[in-house]
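What follows is part of the complex, with its chains left where they were.
For reference, chains read A and B in written order, and residue numbers begin at 1 within each chain.
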Amino acid sequence: MKDLQGILHEIADLVAPLCRQGEVASYIPSLGEVSPDNFGMCVAMADGSIYGAGDWRTPFSIQSISKVFSLALVMSYDYESIWKRVFREPSGTPFNSMIQLEADRGIPRNPFINAGALVVTDRLLTLTGDAAGSVRGLLRSESGNASIDIDAVVAASEADHGHRNASMAHLLASYGNLENPVDLVLENYFKQCAMEMNCEDLAKASLFLARQGVSAGGSPFLSPNQSKRVNAVMLTCGTYDAAGEFAYRVGLPGKSGVGGGIVAIIPGRCSITVWGPALGPNGNSVAGIAALDAFTSRTGWSIF
Amino acid sequence: MKDLQGILHEIADLVAPLCRQGEVASYIPSLGEVSPDNFGMCVAMADGSIYGAGDWRTPFSIQSISKVFSLALVMSYDYESIWKRVFREPSGTPFNSMIQLEADRGIPRNPFINAGALVVTDRLLTLTGDAAGSVRGLLRSESGNASIDIDAVVAASEADHGHRNASMAHLLASYGNLENPVDLVLENYFKQCAMEMNCEDLAKASLFLARQGVSAGGSPFLSPNQSKRVNAVMLTCGTYDAAGEFAYRVGLPGKSGVGGGIVAIIPGRCSITVWGPALGPNGNSVAGIAALDAFTSRTGWSIF
């Protein structure tokens, strides 16, 4: 195997031509303005060493990747009780579908589709009084970067274009599956998704999932069993209705966001972040998935 | 860690009280006659050593576990072309649902639901002229047991009660997604599912998936990449619409059958088979899943 740094540079060159395939998310203006030519990648090894390539220090909107951190926080406080309010099965349908939510009487299929993430945010709000603030606190402490913050323009813009999420939150409420007022849950959800980070900070912040739950400070944030289970949910549900495809091609637990970022975990070894704003039909970064595919092929690292 | 043999005996004792939870499949008489008190477990290590407990040498009907072998065979001949005719996404719905098949215009969600397995069997029939015979040949050569065979009573009984599979096969044919006559595909499919094996033979026969595709004879049956990909599909799709639950609790690639068997793989380490005839609401062995859960907890072996 070549040195890791060399592999990352090769991959950045390799996927550059793919950056214009797919479409940058444009449902809110601030996301739509990001250039599709950005590409960044970072690997944080379990021992703390860091490798990066391309635009790996350019901040972007982490969007749905935040759902991993809110789930981890809820599990750290409250372990298993969240699973009474959300399933952990792949959805088999597009990421914002309300069809299953109705068929399943208000219990979302998993915590990584929007409906499920709203339930997790609601629970975190009950547990901490400030869901978005708790997520920000975790991201700051794990990455060691105290300047990580919510992009207020993005958060406000999400709220302005948030009819679909509002619809979902009201539907959850109609089934009695929200503990807090709809508007407060939505506000926290939009803020949490609007967190701005770069590949480096995101790889560091996710590293606890590659270290059996041990935090950057060395103390257990999650138990080994909890960490393993968050990874299992990422593998089966982390990339919307392309989870099977992602497992087949990349073969790692991963979570994507419409900002074009993806986090993947190799348990015991490293966390990996990629960022490429243009998305394929399932809402995952085209360049990002290709980069992860190339990375596992070249390193031979896999969980299978 | 205790010695492996001791762990298996402990688990057999542990799950014995669960054997009467759930229901033995009874849609055909020969399955319904099996006693729910049976429980067997076997671990085949990559180095060839074997550990067993309980009724691990009592034969049972492997049913849908056969789908792993027919998929592996098709991939060994023909690598990727099968994926034009079947997706590899979790179904999110019960294992025999025709709803998605129609919504997806005749392309089954994955090769492990019945519709997808019919397509794989059809392809194997085209490639070999005898799909059930090919599966049997693979099972015999990998297990080293030349007496493994189709239970003709079960196969005939499946055909007699096979209106639902016949319905699915005709629907596939109506979308042009079968190459061979409906009756011939069904006959091969029923035979392949009616293969009778015990835990030991099944663990041995599955071991190539824990050895990067290397067969019992030491030659490559699948490439490392193909083997990894079969495992990925097992993880996301191997236990019907409980794949997320199985990943969460057990954390391993696995494939279950309505005969009560389950095969699980720890890549690089071992294959594991369990057998307990009583099934939970999703069609997976209740005692079997509990045994696998206990096994990963006690050994600490996991892919996450």
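As a convention for this text, a residue touches a chain if its C-beta (ideal position, glycine included) is under 8 Å from a C-beta of that chain, and two chains touch if they have at least 3 such contacts.
Predicted model, so just to flag it, every value in this text is computed and none were measured.
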| item | value |
| --- | --- |
| Number of identical chains forming the whole complex, with 2 shown | 4 |
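Quick note on the criterion: only the chains that are shown with their structure count from here on.
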| item | value |
| --- | --- |
| Interchain centroid distance [CA atoms averaged], chain A/chain B, Å | 32 |
| In the complex with chain A, residue positions of chain B that touch it | 87-93, 100, 109-110, 225, 227-229, 231-233, 235-237, 241-245, 247-248, 251, 253, 267, 302-304 |
